[in-house]
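Note that this complex is displayed minus one protein chain, with the remaining chains in position.
Up next is subunit A:
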Amino acid sequence: MDTAVGTGAEAVIFWVIGPLMVIAALALLFARKPVHAAVGLIFVMIGMAFLYTTLEAPFLGVAQVVVYTGAIMILFVFVLMLVGVDAADSVAETIAGQRAIAVLLAVGLAAVLIGVVVTATLPTAVGLTDANAGTNPVGVAHEIFGKTVFALELVGVLLVIAALGAITLTHKEALSPARNQQAAVRLRQRAYARGEGSQVLTPLPAPGVYATHNAADVPALDPQGNPIDVSVPRVLRIRGQELAPSAVDGHVAEIAQGAYLQPRPTSFGELAGETQDPPTQSTASGPAADDPTASGPTAHETTRNTAEETQS
């Protein structure tokens, strides 16, 4: 049995890549995280491409890199990311002694395979020098498009069917029509009219911006200096992570007492005081009662009142 073909360089490549491939393949068995196993498998496949090239099959070597590492493993990693990478494999055995049985079967399979290969009587290795006379891709092309052209056509049909199957399997039926912006606004207005949902139709006020603190956890101040609670995102309020404005700015308390209010023209102030019902906050803050720049909750209340009038 003489199967010695190739030069010493081939042996070097084999003995460098082969053991590394086995180690990388063992990552499939022992890696806790699926992504590590995927990286190991990618290494095995690239090593396989090297071995194909040393086995005088450069076309398959290139196809291996393009198809396996370029398409199949990318698909694997893509699906891994899709279904959650951090889903670590459970260590618990569902079948009693499953791991021991698996090890036994694996050792037996390895013994059978390697035993058969080692004891088989192989013919004298011919090598592909003659078959690859007109370069390897040309030789493979003669085989594929000559003897096995019908199989090639079947495989083409298979690929199309597989693509259609993948589309069908992962396709989600649209159970309801897609909601556009107009429909979203209409739904919001209906919920508002029924008294459900948000209490305001306009966008909520933005969180406060202070000289020493500019984050979403501090409420904005209304013109009277009182914090507007709805300006803090709801999640932060539920978690209790909302800060009081006085915690970030020592002047807030003074603002709330009207310390920084500028005197207004009296006529305009009286006009503003007549046209709108004096809100409780304005009356509470005393000197700020004639403040015309009514915004914040006051503006929302006005909107709410008009909206209710139009609805009724």
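Quick note on the criterion: contacts are C-beta pairs under 8 Å (C-beta built on N, C-alpha and C of every residue); 3 or more make two chains touch, one makes a residue touch a chain; residues count from 1.
Here, contacts and distances are computed from a predicted model.
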Per UniProt, the name of the complex member that is left out, chosen from "NADH-quinone oxidoreductase subunit K", "DNA-directed DNA polymerase", "C-type cytochrome biogenesis protein CcsB" or "Carbohydrate ABC transporter permease": "NADH-quinone oxidoreductase subunit K"
Selected residue (touches chain absent from view) among A:V16, A:A162, A:A183 or A:A247: A:A162
Sole contact to the chain not displayed, among A:V126, A:A244 or A:A259: A:V126
Interface with the unshown chain - residue positions in subunit A: 2-6, 8, 10-11, 14, 18, 21-22, 25-26, 28-29, 34, 37-38, 41, 44-45, 48, 51-52, 55-57, 59-60, 63-64, 67-68, 71-72, 75-76, 79-80, 82-84, 87, 89-90, 94, 98-99, 101-103, 105-106, 109-110, 113-114, 117-118, 122-123, 125-128, 130-132, 136, 139-140, 142-144, 147-148, 151, 155, 158-159, 161-163, 165-166, 169-170, 172
